[in-house]
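Missing here is one protein chain; the remaining ones are kept as they sit in the complex.
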Amino acid sequence: MENLIALLVGAPLLGAAVLLCGGRRLDKVGHWVGTLLAAASFAIGLALFADMLGKSADDRALHQRLYTWIPVEGFQADIAFQLDQLSMTFVLLISGVGTLIHVYSIGYMEHDERRRRFFGYLNLFVAAMLLLVLADNYLLLYFGWEGVGLASYLLIGFWQHKPSAATAAKKAFLVNRVGDMGLSIAIMIMFTTFGTFTFGPVLAATGEASEGTLTAIGLMLLLAACGKSAQVPLQSWLGDAMEGPTPVSALIHAATMVTAGVYLIVRSADIFNAAPDAQTVVVVVGAVTLLFGAIVGCAKDDIKKALAGSTMSQIGYMILAAGLGPIGYVFAIMHLVTHGFFKAGLFLGAGSVMHGMNDEVDMRRYGGLRKYMPVTFVTFGLGYLAIIGFPGLSGFFSKDMIIEAAFAKGGTQGWILGSVTLLGAAITAYYMTRVMLMTFFGEKRWQADAEGHEPHPHESPKSMTIPMILLAFGSVFAGGIFGVGDRFVHWLEPVTGYAHGHPPISAAAVTSATVAVMVIGVGLAYLQYGRRPVPVVAPRGSLLTRAARRDLLQDDFNHAVFVRGGTHLTRSLVYVDHSLVDGVVNGTAASVGGLSGRLRKLQNGYARSYAVSMFGGTAVLIAATLLMRAV
Amino acid sequence: MSAELAAYATSGGEAFQFWVLGTVAVAGALGTILMRRAVHSALCLAGTMIILAVFYLANGAYFLGIVQIVVYTGAIMMLFLFVVMLVGVTAADSLKETLKGQRWWAAACGLGFGILLAGGIGNASLTEFVGLGAANSAHGGNVEGLAALIFTKYVFAFEMTGALLITAAVGAMVLTHRERTERARTQRELAEQRVREGKHVPPLPAPGVYARHNAVDIPGLLPDGTPSELTVMQTLRKRGQVRDVSAEALADLKALEQRSEERLGRDRDEEEATR
Amino acid sequence: MSEINAGFPLLTVTAAVPAVGAILTAAVPAARRTAAKWLALLVSLATLVLAAVVFVRFEPGGDRYQLTESHAWIKDFGVRYELGVDGIGVALIALTALLIPFIVLAGWHDADPLETSSKRWRPTQGFFALILMVEAMVILSFEATDVFLFYVLFEAMLIPMYFLIGGFGDRAHAGSDENAAAQRSYAAVKFLLYNLVGGLIMLAAVIGLYVVAGNFSLTEIAEARANGTLDMATNTERLLFLGFFFAFAVKAPLWPLHTWLPNAMGEATAPVAVLITAVVDKVGTFAMLRFCLGLFPEASQWATPAIIVLALISIVYGALVAVGQRDIKRLVAYASISHFGFIVLGIFAMTSQGQSGATLYMVNHGISTAALMLVAGFLISRRGSRLIADYGGVQKVAPVLAGTFLIGGLATLSLPGLAPFVSEFLVLVGTYARYPVAGVIATTGIVLAALYTLVLYQRTMTGPVKEEVRSLPDLRARELAVAVPLIAVLIFLGVFPKPLTDVVNPAVRHTMSDVQQTDPQPAIQTVEAAK
């Protein structure tokens, strides 16, 4: 069975290669090829999953070693895969949701002349993402890590003719690169400490390493995770990334790629377990991002950006959970999977709305769409209920577990984290209700666009609605399937380890509190957006609202410090290079030239003058000869 | 001057000869560089060379001594004189230096060089003194000895110098030869050209031969009494050997005028007196 | 190797084929320009075949220097015509032989006579002959194991390069023809002077080496140094080392001796720019490995801290200045300066990973820069401008061109899966193992590399289509024949660098033993590391 692992990556990779090199001949069938190969990957994943279920819990990990990638003295990097329960979870999520989004894209991208290439990029993404989660060493993981970054770059900037899209793509890649720097430094530290960077030996040897080293590795891994998962302080790219086509936002910037940071931390559990300081930082980053994203999500009028804020916030939950240690790892992954379903569903719903609304993204110009798009409304609604943690739906289970675990951290820390997660839950309910109300309820507020086209809201084609329906199923039931009877805990425990957390108050109390804050959030939103008509032009709003609309001024900070500062730095360096470094050389040349000019005057053209110097030279030579003989 | 003498001894006679002739040689050398006229320089140089020839003989280099006189003094110096005559008789060289500091540098370098050279000679351990007796008599004489060397050890160099001489001769011919690039113009054409240019349409004026002197170096005088350069041949003009008689002529003219003035003045006075 | 290989003089032939080809190409009659081009292409392909034979005949497990040849040259000074290749040389010969056909193909029309001014006819034959001549000299310099022979080649290759830069400038320039000619001759003279000064100092060091060692043979001197029969005073060794290093640092080029490169690359045609940075400059870094470390191990270690600082400055400074460039080719030039910083860093980190990485980096940088620069050259020749601001939205009108350009750019920023990643990561790991702070600083280079590459791509390829680029044609067959194989090699070496590392590893082992260094051992012995 283990020989199939390579095929998981290989199938979509083949698709990418064929579609990107194939040329125009494949324009007609390209999307089918892409979808088919993604589905093939999913099918192989299912087969491996079935095989894995048949084995005992401790014996489920599969390994496949293809060949030595970089064989250098003392440095062996293999192309080798490891498929254990954690990877399997991701494989199914990536290839499953990936396939659905491929199907969705067939309809969504129907009128785009570059659809073939879009599918090529999607396949490339799936391949890279699978490589990321299947790698058995950090370097190969890094390969996948950068590979998804590339795919993300290509897909965000898919509509390159829009300068905003091109800028967003570049920004995403650059911010990610800062994170990648962390990952590569982490690998370097591992290599110098352990002499290897394969998961098995490194994680097994963490007990012997000093805590300082492990903290350094942990913090560097966290930096990587922050970049990829859009956590504070590297979160700024995610909102802009919504410039990409909506299926991309659903697949990459909601369900899969942005959760890679969580995977990285959970995969490196042993390192973090042995480095409490690093864990603390992880928790703080998660908590801050969780609030940050939620607040931003409340203020955005662009439906996709609102959802992007939500994604950031939900990943904050996951990172926070991952930072809690063994009591949280499993729930981080569980929330990741359920979030994958409902957030992908929400994005696809948003895409469906845009599809029917002439690509309008401003929610203030929606309103009352439930009558026009019933399927979208229902699936979006189910996703909405799942994300706010409506009891019984998948988000309820996973989020509740995280909140419990946060309280179970113990001490003051536990109380603070618990409160933050509860507050986050309330805000989540608030902004999601806002999105729901502004989009599907109330009066219709749409207007003709600049070219005078009045939007005619209509339901999307089958190829788009079916994936939405399937994802809605996932949003509703996944939590129950995983959560009831701790099935997910038992599934992942052999890989991540698990310790049951004991919150200082009873689990039931936590659950009730969760539900209560959710109701409060919904209620507030209803008061603000359900009872009153939504103004088409955004009101000025409070200081906080205005700041949140600008991503809490984080972009402004980046712009002022890094972009402007960087521009000044490079300009001044260019000047230095031209005037100083080159100037020294040119100055030397000029002074030599000047000296020569003066010396040239000795060449007056008079033969007798030359004869004097010749004669004098001879005299000097004779003197030198005599002196040398005398010495 | 026997072979013995040349070989070993520095007899009193030779010493006397050295000091006397040496002084003259140095004087000749100095004359060469200090005389204003090239001809004088050449003559001084010839004198020095003859003295050097004597010294060669004194040193037992009989063949060289003769060659020095015959070839150097006789042929080469005559060549010099020819060329001096051709070009250089343009009167005296001005000995005024035009290059800044040239004299000083030359003096300093010359002095330094001389001192160094003398120092070098003094430094060298030249106490041994073999003499040429054996070498000269080995082949039966100086000339035979030289011949034996030239045609054996130095035969290659000898051949080379032969080639060099031929090349030099050809080179000199090439350098001095003037290729006529156009047909020589006829007298008619020359006359036409003169007319076209409008200068000296008639033949050049004759020198003042018939006026008062019978020599070609005296220019004819223009009506106002100034001498006309044109009337004297070019070579004499170049050499500066034009005998300027204008002052004399002008003085004569003045005197004449004076006289006529006086006479006329007297007449006028008389006239006034009569009136 | 003192014994003379009686077999076929493969190395000489490999270098002689392009040399003879150069003469033949130059001799093609004026009117038969196309014939000269085909001849040059065929010769370069023949050289590639020979280089492949060298690559195959080289046994990674065998002697250090193989395929050796040795003949007396100048007996009075002990100068010998002594050739031999180690793994590093083999890899670089392969790189050179691989790139030249593409350079020839890419420069197919660069030296055609201008239609507008028939007076200024540029000798096509000369252009291709000079390229082949450079190839011959570079290959021979990778083979030379005699210091004097190497020096002669090191200097001699300046001559054809000078004419290539000064005589065949980029037709895309801003401003008048005279201005362009002035710029070009400035660049050519600057190139020449910089390298001559370096070479002059090296000459002094070469003579000094002869005075100290009594011969010029790399192998003999290294052997004598190793077994203690040749003892150099510490200061002598350091001075000689500095003499050699200076020349190589100019060639490489290392900050602050780099300013000739942007001028030369900016003014030369794109293929010649590739020739400069991808082929000729590699002689500098190669020589650091072979001569600086091989002849002066102790002085190398003495100078390491300073050199590492310079290399770090090169990395960061080159990248930052690249960001601020307005000219596509100058941008690539500054990017190359940054990359040369990485190579020097890897060499002087004195670890197996660093040196293997540096060697691979030389090869990979050559290929990736060739891919990026040649495609950039195709773009520039279409629009007739080197200024980034003159482009925009090219992706829309010429997607294949944009795609190949992007892949070249991604290779420049060391994306995993493309060859440069392997080498860059090895250099970083190797550096970190000995100098953690330097490793971390160098890592910032990967962010900056992304910055300048993506800014370049964004400004030229994306956004609304500019009016002037609306009618640009996409890549033609000849241009595809240049871009596609290079990209294929980049991908192949990115996922399977083993053929290259197999030859390089033993050579690095030798170099490490030359400098008497061992890799720092990991603090903790893990299961895998033990096995």
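Annotations
In order of appearance the chains are A, B and C, and numbering begins at 1 in each one.
Simple rule for what comes next: a residue touches a chain if its C-beta (ideal position, glycine included) is under 8 Å from a C-beta of that chain, and two chains touch if they have at least 3 such contacts.
In this text, contacts and distances are computed from a predicted model.
One chain of the assembly is not displayed; among "Autoinducer 2 import system permease protein LsrD", "sn-glycerol-3-phosphate ABC transporter ATP-binding protein UgpC", "NADH-quinone oxidoreductase subunit K" or "Sarcosine oxidase subunit gamma", its UniProt protein name is "NADH-quinone oxidoreductase subunit K".
The absent chain, not drawn in this view, touches the displayed chains A, B throughout the complex.
The chain not shown here is touched by just one of B:V20, B:L165 or B:L190, and that residue is B:L165.
The omitted chain makes contact with just one of the residues B:V20, B:L117 or B:L256: B:L117. Touch with the chain omitted from the figure is made, among B:C109, B:I218 or B:V232, by B:C109. Within the entire complex, the positions of chain B that touch the omitted partner chain are 6-7, 10, 14-15, 18, 22, 25-26, 29-30, 32-33, 38, 41-42, 45, 48-49, 52, 55-56, 59-61, 63-64, 67-68, 71-72, 75-76, 79-80, 83-84, 86-88, 90, 93, 97-99, 102-103, 105-107, 109-110, 113-114, 117-118, 121, 126, 128-136, 142, 145-146, 149-150, 154, 157-158, 161, 164-165, 167-169, 171-173, 175-176, 178.
The omitted chain makes contact with chain A at the following residues, 600, 603-608, 610-612, 615.
In the analysis below, only the chains that are shown with their structure count from here on.
Distance from per-chain Cα centroids to the pooled protein Cα centroid is smallest for C. Two chain pairs, A-B and A-C, are weighed by contacting C-beta pairs, with A-C ahead. Chain A and chain B have CA centres that are 102 Å apart. Averaged C-alpha coordinates give centres for chain A and chain C that are 36 Å from one another.
Shared contact sites, meaning residues of chain C that touch two or more other chains, are absent.
Annotation for chain A: no residues touch two or more other chains. Against chain C, in their complex, chain A makes its touches with residues 20, 67-76, 79, 139, 142-143, 146-147, 150, 153, 157, 160-163, 165-167, 169-170, 173-174, 177-178, 180-181, 184-185, 187-189, 191-196, 198, 200-202, 204-205, 208-209, 213, 566-567, 569-571, 573-574, 577, 581-582, 584-585, 589.
Put simply, chain A touches chain B in their complex at residues 604, 606, 608-609, 612, 615-616, 618-619, 622-623, 626, 629-630. Touching chain A in their complex are the following residues of chain C: 193-194, 255-256, 258-259, 317, 320-321, 323-325, 352-353, 356-357, 393, 395-396, 403, 410, 415-417, 421-422, 425-426, 428-429, 432-433, 436, 439-440, 443-444, 446-447, 450-451, 454-455, 457-458, 461-465, 495-498, 501-502, 505, 508-509, 512, 519-529.
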